[in-house]
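Sending over a structure as structure tokens; questions will come in a sec.
Missing here is one protein chain; the remaining ones are kept as they sit in the complex.
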Amino acid sequence: MSQAAGGGDSQQGRGPDSARTRRQSFPSNGAVQRRPEGGRSAADGEDEEAEEEQAGESSAGATDGDRTDRRMLRHQYRQLIDRVQQNREDMLSSKSNSLTEALQEANKLFSGVSQAREAALDAQFLVLASNLGKEKANELHSEMTVFDSPAFAEDLLTFMGLNRLEGEENDSDDDGITGGFLPNNAWHTLGAEAERYFRRAPSYHYMLGSFNADPPVPRQRIERQKRNAGAEEKRAMPAQLKKMEESHQEATEKEVERILGLLQTYFREDPNAPISLFDFVIDPNSFARTVENIFHVSFIIRDGFARIKLDQDRLPIIEPSHEEEGRQNDQSAQVRNQAIISLSHQDWKDIVETFEITEPMIPPPAVRQQNGS
Amino acid sequence: MSQKRRSKGPGPSQGEDGAAEEDHALTQTTSQVQRNLERLSPVQVDQKVSELVQFLLVKDQKKIPIKRTDILKNVIKDYKNVYSEIINRAGRTLKQVFGLQLVEIDTKHHIYILVSNLPRLEGENLKQDDSTAKLGLLTIILSVIFMKGNSVKESAVWEMLRRLRVDPGEKHDVFGDVRKLVTEEFVRQKYLEYNRIPHTDPPEFEFQWGARAAKETSKMQILHFIAKIQSKDPKVWTTQYNEAAAEMAAVGGPDPGTSGDAAGASQGARRRNH
């Protein structure tokens, strides 16, 4: 049962594409083969056209005016095709004449067609239009109400409390979008209604236990107050700033050591499996943590405690150096390459997505000190 | 399996060897598991069950499906030989205490989600926040997909949303980056499938229902939503109504949520493959 609907749709979906495929195989100068898959841009198309134009010109001896007319005609066809494709729902709407209008327009254009290239565009349009027509007819014929998405959208807007009073002025968009303003909570209203049709599990949220309970600042202050002032010389104000600087450095060192430890542990657990550098440094929950991890790992690499290689898929893997090797390498300064890694927020997301990283291999330092409940 | 992840390319074979290795420890007969259980203290096992329930609840905060690999790594650890017992008992606790159901939406890669066993009521006072609003948006997309034959071109979705003053190219007050929400967040949550239509050049994409959508709602529910919005009888859309009714009958009764057990059957949510 559902197959029928799905199948029908897939056909409509493919229709214009098969038309395009046909068109692509039309020129015989090999331009199509050279086109990289998926990378077809408008510019590509124009190039191809220019080439072909020249070929056509020399053989047919067309005049300049002819050429301009034909280019104009093709341009109009493409615009028409684009418009039909982009307003598919409107074309299908039972209340709209757009499809008929588009066909009439194509008929007008066709009267100017004299060459195969334009005829091919006309054919492409016809395939598109007839598929839409078929779909529209199908819906009308099924002796029942058609699902009309523009009407659905209108009803949704009403449900969300659209204030239609204003809107005549600016919103005269071509696809007939009605004007007016939605109230602030429009989407919440709709969402609350939608909730009833779902069995979504409510989620559990809490604050206690989501962070580490290491002592907060004021407590340290109390402790200081409580201790003897004399014994507290070291903590006197001016020295404290310097201390902070130091502790920053200390923190970095500690973190580098921790990460190296993790790397060695993972490796010891299974020495034969390479560890993907991405899996290791990427924290799927935090871009910031990822950047920090890369920062810390760079020290490990610099100091020769681990190295980065490419695996057979040319993806980077990381492995610890053998215990003694680390320092030795440092001395002999083997072939050491420097690399600068740039990682944008988008890159990070893409990697998380592609490698399906769901958990950090380097847990945030916070997690380290906890001790059960 | 060790905590380490394999270096894997984006190819289709990723994680397969890991899964196989895992399976070795995990696919044990019930009697084997029973024998293993006897060697452990019941208190320890109980604690593992509680930890797993907590873990599942925490991981459900963002509605990203939960992988077995992560469960093993973060909770089960050294208890792999009684994994099946622990996950079954966690499923039972979720059901008995929370009225939630642990559903395996992907039996090959062992991926789980939580859904509620209790139907929501009219006027039930649930908190309304931004995820409520997002659910509204999602429901519209699911509606369009279902009504248009279970798969719909990306452009048709954007066209629909533009009619509702949501432009995928603009930052929305509630949804922020709409394109990202729809093509990434909903997809990661497994509410939607978003795939390139084969042989399209330039590439075109289409949406279908994701596995979570099929578990949290149903075609019949969505049809009723549309009927409510359009003030019509759901039966006026004969084709879709028949399809929804057939799905209901196949799943077993009008109450899709209560059927099936925790680690239970996962039906292929996608009918059409390219």
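We call the chains A and B, going by the order they appear; numbering starts again at 1 in every chain.
Basically, a residue touches a chain if its C-beta (ideal position, glycine included) is under 8 Å from a C-beta of that chain, and two chains touch if they have at least 3 such contacts.
One rule holds for everything that comes next: contacts and distances are computed from a predicted model.
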Check your understanding: Per UniProt, what's the omitted chain called: "Replication factor C subunit 3", "GPI transamidase component PIG-T", "phospholipid:diacylglycerol acyltransferase" or "Non-structural maintenance of chromosomes element 1 homolog"?
Key -> "Non-structural maintenance of chromosomes element 1 homolog"
Point to revise | Touch criterion as defined above, residue of A:Q115, A:N285 or A:S298 at the omitted chain | key: A:N285
Revision key, fill the gap. Of A:S111, A:S210, A:N272 or A:Q346, the residue touching the omitted chain is A:S210
Revision key, fill the gap. Touch assignment to the omitted chain, from A:R88, A:H188 or A:H296, lands on A:H188
Revision key, fill the gap. Chain B positions in touch with the non-displayed chain are 46, 50-51, 53-55, 58-59, 61-62, 74-75, 93, 96-100, 116-118, 121, 124-129
Study note, to complete from the structure: Residue positions on chain A contacting the omitted chain are 185, 188, 192, 201-213, 215-219, 222, 285-286, 288-289, 364, 366-367, 370, 372-373
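In the analysis below, only the chains that are shown with their structure count from here on.
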Revision key, fill the gap. Per the C-alpha centroid definition, the whole-Å distance linking chain A and chain B comes out as 20
Point to revise | Interface residues, chain A side, partner chain B - complex | key: 1-6, 8-10, 13-14, 17, 20-21, 37-38, 40-41, 85-90, 142-145, 147, 149-157, 159-160, 175, 177, 182, 184-185, 187-205, 266-267, 269-270, 273-276, 279, 311, 313, 315, 317, 349, 353-359, 361
Point to revise | Contact set on chain B toward chain A in their complex | key: 2-11, 14-15, 57-58, 60-61, 63-64, 67, 69-70, 73-74, 98, 100, 114-122, 124, 126, 128, 131-140, 143-144, 147-153, 155-156, 159-160, 162-165, 173-175, 184, 188, 197, 199-204, 206, 215-217, 221-222, 224-226, 228-232, 236-240, 242-243, 246-247, 257, 271-272
